[in-house]
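With one protein chain withheld, the remaining protein chains of the complex are depicted in position.
Which chain is which? They are A and B, in the order written, and residues in each are numbered from 1.
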Amino acid sequence: MIAELGLAALWLAAALALLQLVCGVMVVRRDDAALASVIRPLAVVQGALAALAFGALLLCFARFDLSVKLVAMNSRDAQPLIFQIAGTWGNHEGSMLMWVTIMSLAGALIALIERRVPERTMIATLATQAFVGLGFYAFLLIASNPFERLDPPAQQGLGLNPALQDIGLAYHPPTLYFGYVGLSVAFSFAVGALITRQVTPAFARAMRPWVLGAWIFLTLGITAGSYWAYYELGWGGWWFWDPTENASLMPWLAATALLHSVSVLAARDALRTWTIMLGVVAFSMSMVGTFLVRSGILTSVHAFAIDPERGAFILGLLALYVGSALVLFALRAGTVAEGERFAVTSREGALVVNNVVLCALLAIVLVGTLYPLVTEAYGVRVSVGPPYFTPVSALFFLPMLVVLAVGPLLRWRRDSLERIQRPLVLFFAIAVIALAGVWFNSSIGFLPLVGMALAAMLAVASFAPAQGRNLRRLPLAVWGMMIAHFGIAVALFGMAADSAFTVEKLVAAKEGDTVEIGPWLATLKTVEPVAGPNWTALEATLAVSYEGEPGKALRPQQRSFWAPAQKTSESALLTRWNGQLYTVLGDQAEDGRWQLRLWWKPFVTWIWYGGILIGLGGLLALIGRVGNDLKRRHAQVRIARRKRTAE
Amino acid sequence: MTRWKLWLPLVLFAGFCALVAWPLIRPPSTDVHSQLIGKPLPQFALKPANSTLPGIATADFRDGKPRLLNVFASWCVPCAAEAPQLGELQRQGVEIVGIDLRDHPEDLAQFLQQNGNPFARIGADDIGAVQLGIGSSGVPETFVIDGKGVIRYQHIGDIRAEDVPMLLGKLKDAEA
Partner (left out) sequence: MSTRLAPKHQRLVLLAIALVVLIAAALIAAWGLRSQASYFYVPSDLIAKPPAPGQAIRLGGMVQKGSLKTDADGVTIHFMVGDGKAHVPVSYSGIVPDLFTEGSGVVAEGRLAPGGTFVADNLLAKHDENYVPRELKDMTEAQKQAAVQETTK
């Protein structure tokens, strides 16, 4: 019954989306006040219905209803409840439903609160939103109905893929979807503004919170995904340049560029067509990412089940959305009036450089990810990995940090480097001293060396905009920017330290053996079987101590799940402020010794602390911006009221 | 900016679409099964999966009688869905032998009790070794084996009601 209710709600929501699109197109073509007034309520009801459908699916999973095919395929009753529920979006159909639900809720939200942009642009935006949503509804209803029944019901579920049975992965996909949906709203705004040719600062201010929100979720999603890959795969690496990871990095790069260009548009009314273009690119990257992961045309360590038919469907949607947006862009962008002009040495100039480099990085990652497909067309099989991505992207990323340090100090419109001579000299001195300090004390590679020097410089430079200003009156948005830039310095330091100072050891040890690894001593005490709710495991107990400090115990496992039958190795980690000890248990050799793999990774955790700081900076900026907007709206309402009483 | 430059992003995007559409459209070269048609079964012997039925070995297939070889598991949802069709085939006099993949005896017993038991023999393949050897990559899959132990046909996925006459036809062909 619940499944049928959910399906009915989904059909209704799709029908309303179609209505919303048709009405929107009619209103945009020739004004009709009566039709225009129904569009916002339509968006709100559509959002509520989609939420109802998703709620129904959640309930099916929570109640373990095995007559629903999706539940039978993706859960099992011995699973802990959290994974039971996470099973809802741990699969293709459920995650698509989740995406469309969040998207229509976002549409409902802008319909309820957004009043700054001209009503016609707003209606064009909501119609675009319905257009995008409609594709997903069609996809769900035609090709992958999540509520399909199984007759007769299964007697036992198939079980969620053990690699996905992890608390981090229960939160990871929703985080990314919030990011993707924020970008879809930005896309709708961009297309709406292009349709009515009203690319104005007011439009940029309406779009900005969505870009910021999307960017925060993407940042946190990538940070969490990186940490998940780090401890779950047991390979000791934190970024593999795997297609799935690149799929989440590309929208982030585009969103970062969009975030900065939308600020220019909001503050200075410049970069109009460029911002529209980035709005389209950012959303297409989130679709491209989804396509690459779901279609399975590129295999990866953590891809979902592959399916060319679904891939074709997603590709069709992508081509429809992005293709029509780009046609519109080609037809309309020439007629959007040119914005304000500015000098090269100005805040705008620095932000343009930032945008260009971010786009170059995006192109490098995209080309590297797709290259195997190009060569395969010629019958040559290659894989592109860290040897390409790391140096090539660093070549652009590291110089960009210099612009990042200087840019926030420049004034809008026109400035000169002479004016900010003193901080520039200071930054340069810090970089040189850090470079020399690291150079003389250790022998590390070129990239980590430059990375550390730039991290030191950036850590100081990121707070330079606050110099000489009253800290209490500094706007929250500026605090947000400074903290996010500082987060980049922290993350960069972590990356450089990890690649420069990591110590790795691989041994076969019998019980009682002691291994030395960097400043640590690790003793293998026992290896014993343990059991969990749906797995059994061999668990090693390691007594570890840091430079003679009192010891602690670490327990890495080799886990065997029995439904579906699969083995995973669970690493055990010990975190100190200055790094992490990482241990993995391997197989038993014929002579009874156990394989152990240990890493001492100095400052590796700073990578993720940095990621969290970047997200926190974004959050502060979002609060500051939204707070300002609210204040401005209150002021306008008060002025309007006063005018009326005066009359 | 001149007009034609504005079309550049669209051209790039079209290039991207063409590039990724190519591997999707091209028929996938994953037909691991086709090459094994007409080949004899590899040598194997599987222990019985439960106490009531015998296990299977390659020699069992060389008695001159064609039969169906069904790869299944109790944890496999479509396997339960195809159980009535297997039952129907058995009623029509077809001998069906099963390869039970990565399973537990108690789960298997429950599965057979709930869905009926059409099998004459069931071998337990705990590591999927035989499965791989006969060119099967998933469950359920069903093979038509002729009386000399040669693979004549491979059916991938669950057997639907409309597949039953087709399989009976294949078995008849295998007799000749």
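A few remarks follow.
The criterion applied here is as follows: contacts are C-beta pairs under 8 Å (C-beta built on N, C-alpha and C of every residue); 3 or more make two chains touch, one makes a residue touch a chain.
All figures in this text were calculated on a predicted structure; none of them were measured in a lab.
From the options B:Gln43, B:Gln92 or B:Gln113, the residue with contact to the chain not on display is B:Gln43. Note that of A:Val367, A:Ala436 or A:Val530, the residue touching the chain absent from this view is A:Val367.
Checked against the full complex, the candidates A:Val22, A:Leu81, A:Leu506 or A:Val530 give a single residue touching the omitted chain, namely A:Leu506.
Contact with the undisplayed chain is limited, among B:Pro48, B:Pro105 or B:Gly133, to B:Gly133.
When the missing chain is restored to the complex, the residue among A:Arg115, A:Lys567 or A:Arg633 that touches it is A:Lys567.
Within the complete assembly, A:Val344 is the residue of A:Val344, A:Val432 or A:Leu630 that touches the hidden chain. For subunit A, the residues in touch with the chain missing from this view are 234-235, 299, 305, 341-345, 349, 352-353, 356-357, 359-361, 363-364, 367-368, 371-372, 375, 380-385, 387-388, 391-392, 395-396, 416-418, 506-508, 564, 566-569, 584, 586-587, 589-591, 593, 595, 597.
In this section, only the chains that are shown with their structure count from here on.
As a whole-number value, the distance joining the C-alpha centres of subunit A and subunit B reads 40 Å. For subunit A in complex with subunit B, the touching residues are 69, 72-73, 150, 152, 154-156, 158-159, 277, 280, 284, 288, 291-292, 295, 297, 308, 311-312, 315, 318-319, 322-323, 326-327, 329-330, 333-334, 370, 373-374, 376-377, 562-565. Contact residues of subunit B toward subunit A in the complex are 1, 3, 6-7, 9-10, 13-14, 16-17, 19-25, 28, 74-77, 80-81, 102, 104, 107, 110-111, 114.
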